[in-house]
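Every protein chain but one is kept in place in this view of the complex.
Here is chain A:
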Amino acid sequence: MAQRTYLQAISDGLREEMRRDERVFVMGEDVGAFGGAFKVTDGLLEEFGAERVRDTPIAEAGIIGTAVGAAIAGLRPVCEMQFADFIACGFDQLVNVAAKMHYRLGLAVPLTVRLPSGGGFSGGPFHSQNPEAWFMHAPGLKVLAPSTPQDAKGMLAAAIRDPNPVVFLEHKHLYRRVRDEVPDGAYATQPRARLAREGTDATVIAYGAMVHAALEAAGGIDASVEVLDLRSLVPLDEEAILASVRRTSKVLVLDEANRTCAAGAQVASLIADRGFEDLDAPVRRLATPDVPIPFSPPLEQAVLPSVDAIGEAIRELLAY
């Protein structure tokens, strides 16, 4: 076990999978000599060469589309979007070409798309989005969002080994901020939900960077608050969610994405549908209001769910 940042863990995961399976290759803008916009692919070019670490033109539809072709041909492409926001330019290839291929034609598309997503660092409206809900609504795509270095490495391996197209959300605000013990060597983490903190009085359900905010908020409250880290949005670990509701009877669903139709809305609806009898309070949701993410730090902080706001929401829930 070594201390690794979230970013290093993703990089390690990629390297291990490339060593383990020669079908795996990475492509994206500036992923080669430059090592990627965030340096996730740093060093891969030296080890694996330009055939397997491919710099692409600025062509997001091309990146996803050629990856679909390579996947159909039997390879295991891992695409990097420079920023998650740019997936919009390759959206059609992902939702219409990749996602429907197996259902329509029985043709598998083992493809991983890495999306550096999320805000918190003045990236502004084009470099801060959390686009996961777009993909949750497209049948045929799996959607993963790790929150810890250990998960980031293991879940990336699971994504690469999956015979389906997987959207892998890596929260860029976690890249260098979280560090943890990460097992050496290749391993795959099955993306079921994980209890990040056990509790009996209330549950906060979150994923990605919001897991850390939830843990911080829960730690500052004089009550037993559970934090459930979803890890996978598609498939959603419904049983783990309902089990936590049964334990605590009060739920806050937390989401960094814009509120309307966010992943958390699906979780809340699941609880209303199948966990209603276990509830002692209405399901609460905290998310980013429906605005593009603003640039100026005070504006950005005003819209993203803060630890204080999360703490307040938990207290209100406990007091209900």
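One rule holds for everything that comes next: a residue touches a chain if its C-beta (ideal position, glycine included) is under 8 Å from a C-beta of that chain, and two chains touch if they have at least 3 such contacts; residues count from 1.
In this section, contacts and distances are computed from a predicted model.
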Tell me the UniProt protein name of the chain this structure doesn't show, selecting from "ABC transporter permease", "2-oxoisovalerate dehydrogenase subunit alpha", "Cd(2+)-exporting ATPase" or "Iron-sulfur cluster-binding protein". "2-oxoisovalerate dehydrogenase subunit alpha"
Residue among A:2, A:59, A:272 or A:302 touching the omitted chain: A:59
Out of A:72, A:223, A:236 or A:261, which residue would touch the omitted chain in the full complex? A:72
Contacts from chain A to the absent chain lie at residues 25, 51-52, 56-57, 59, 61-62, 64-75, 77, 92-93, 96-97, 100, 102-110, 139-140, 142, 163-164
